[in-house]
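Some notes on the structure that comes next.
Removed: one protein chain of the complex. Kept in place: all other protein chains.
We call the chains A and B, going by the order they appear; numbering starts again at 1 in every chain.
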Amino acid sequence: MQGSTWSDGIVGLLTGLGLPEMLALGIAYGIGAFILVNFGMISALLLIWITRKAISRMQDRLGPNRLGPYGLFQTVADAAKLISKEIITPSQSDFLAYNLAPVLSVFGALMLLAVVPFAPGLIGVDLNIGVLFVVALGSIGVMAALMAGWGSNNKYALLAGFRVVAQLLSYEIPMVLSILTVVLLTGTMSFGRIVEAQSLTIGGLNLGIGWFGVMMPAAMLIFFISSLAEAELTPFDLLEAESELIAGFHIEYSGMKFAMFFLAQFVNAWILSALMAILFLGGWQGPGVGLPVIGPILGFGYFFVKAYAVYVLQQWVRGTFPRVRIDQMMYFAWKVLVPAIVGLIVAQAIAQKLPFPDPVIYAIIFVANIAAIWLVATMLQRYIKGESLRTKRSFEPTSLIGTMQEAKEYAMY
Amino acid sequence: MLSQYAFILIMSSIALILPVAAILMGHMLGPRRPDAVKNAVYESGVETIGDTWVQFRAQYYLIGLVFVVFDVEAIFLFPIAVAYEQLSMFAVFAAIFFVLLLVVGLLYDWRKGALEWQ
Partner (left out) sequence: MPFPLPPLPTIGQLVFTGIALFTCASALGVVLARNLFHGALALVATLFGVAALYVMLEAEFLAVSQVLIYVGAISTLIAFAIMLTRSMMYGKTSPLNRQAGKTGLFAVLIFLALFGFVQSIPWPASAAPVLANESMIAALGEQFVTNYVIAFEVLGLLLLVALVGAVMLARDN
């Protein structure tokens, strides 16, 4: 039984005051849960600011810069505005599905925080099945999208709801399987122990840089790509394609109900980047986390730096890439990512059973990962080549079809 | 272990109450002046024709089916991955065979064009 250490202090304090242990534990958990949930809600404000700043810098704009230093209070003002706006309920919406959807989508995002290890010993609960808990909570988001799409009685919303579900389901498989590579390596599904396994002890000193991402870059990349899709960010944002679907499944929501979807989306994106930091970038591991007092504080800092760095990376991709088509989205998930990650898992499973010392096995896994990246890159290159040729052909006057040279100058497109 | 889930229970009740409270606050603070046009279904300013339902592709259903299969596969692989250190060679091959069976299924769907978005 690995007790989460953060609650022990509060419980000790309360039992010292004469409260029964059960009640003390309940109060401690209540405080912890309240802090976590509010952390999620408030960090969304910061995340929105980071997103807007990052994207606008990429597009050569300034972004919010009026309210507070660097426009930091812009999102606070936006939240205040959203809270005072009229909540419009479309006339033919379904009461149950329409109103439950925003609540559930926030619920699904916030509950993920329960298993995120922030620092050594600082984790809501270190569940034995933590990894699967995260994946299972994702299904609440799927249900919420379906409910919103169906409940608001709008053609666009319903269409977007379908697309969301198709995309989330398709990318859940590569994501789950890329997490499986980590579980295969560590033999544990608890986030606490996965992070602990990423230490690198040399001469009795924990350097904390045994990150799995170094050894398994392909798995990390696949996790990152699928997390982009799960967070509905730009290369995969065809669910809210403004030119086709107006806004996505939350088109009929306004005021606070819309804000809930917005919040859930940002919290989700952040937690997915935090998960990548935990699974592949060592979480709170880093040089000096083994030190007695300063270690946990350093770890806390490392974790947040990594999580926000991955988040900014997500926004970078979002600001750079064009949107994919729905058939490309499907192609990429089922014909590129799933075969690549299944091959990786089989290769890793065989490598781990080879009668070699550990460093050799790790080297083999690394080589397999590089091979997987190379394979994916070649497949994509071939696909893009074919696609650009096809596009070119379709814009050509019919009389000229067939006279065109075999894509020598495809790089132009 | 149950005390861990007590935390989950407490946290889930807070995580449910907070958004509900936020929405209710929005209801109280915001104005409320509904009218027929405002509450109408939004469709880029055009009046809606027919009902919401449009003919959907059966493809969505197919993707759902393929997803179920791979979801079940993944969930069975997780405990095996946890136990991987203590597995014998025979058990490892059994697990790999299980994965390969599904790869065959994926290849079949691929060949039949089921993964294509037509």
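To be clear about the criterion, a residue touches a chain if its C-beta (ideal position, glycine included) is under 8 Å from a C-beta of that chain, and two chains touch if they have at least 3 such contacts.
Because the structure is a prediction, the values reported are computed rather than measured.
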*Of A:19, A:46 or A:129, which sits in contact with the chain we cannot see?*
A:129
*Can you list, in ascending order, the chain B residues touching the missing chain?*
1-2, 5, 9, 51, 53, 56, 58-62, 64-69, 71-73, 75-76, 78-84, 86-88, 90-92, 94-95, 97-98, 101-102, 104-106, 108-109, 112, 114
*Kindly note down the residues of chain A that lie in touch with the hidden chain.*
1-2, 22, 94, 96-97, 100, 127-129, 132-133, 135-136, 138-140, 142-143, 146-147, 150, 158, 162, 165, 169, 172, 187-190
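Going forward, only the chains that are shown with their structure count from here on.
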*Centroid distance [mean C-alpha coordinates] between chain B and chain A, Å*: 14
_Help me check something: in the complex, which residues belonging to chain B touch chain A?_
1, 3-8, 10-12, 14-16, 18-20, 22-23, 25-27, 29-34, 36, 38-44, 48, 52-54, 56, 60, 63-64, 66-67, 70-71, 74-75, 77-78, 81-85, 87, 89, 92, 95-96, 99-100, 102-103, 106, 110, 115-117
*Of all residues in chain A, which touch chain B in the complex?*
1, 4, 25-26, 29-30, 32-34, 36-38, 41, 82-92, 99, 102-103, 106-107, 110-111, 114, 124-128, 131-132, 153-156, 158-159, 162, 165-166, 169-170, 172-173, 176-177, 180, 183-184, 187-189, 246, 251-252, 255-257, 259-260, 326-327, 330-331, 334-335, 338-339, 342, 345-346, 349-350, 352-353
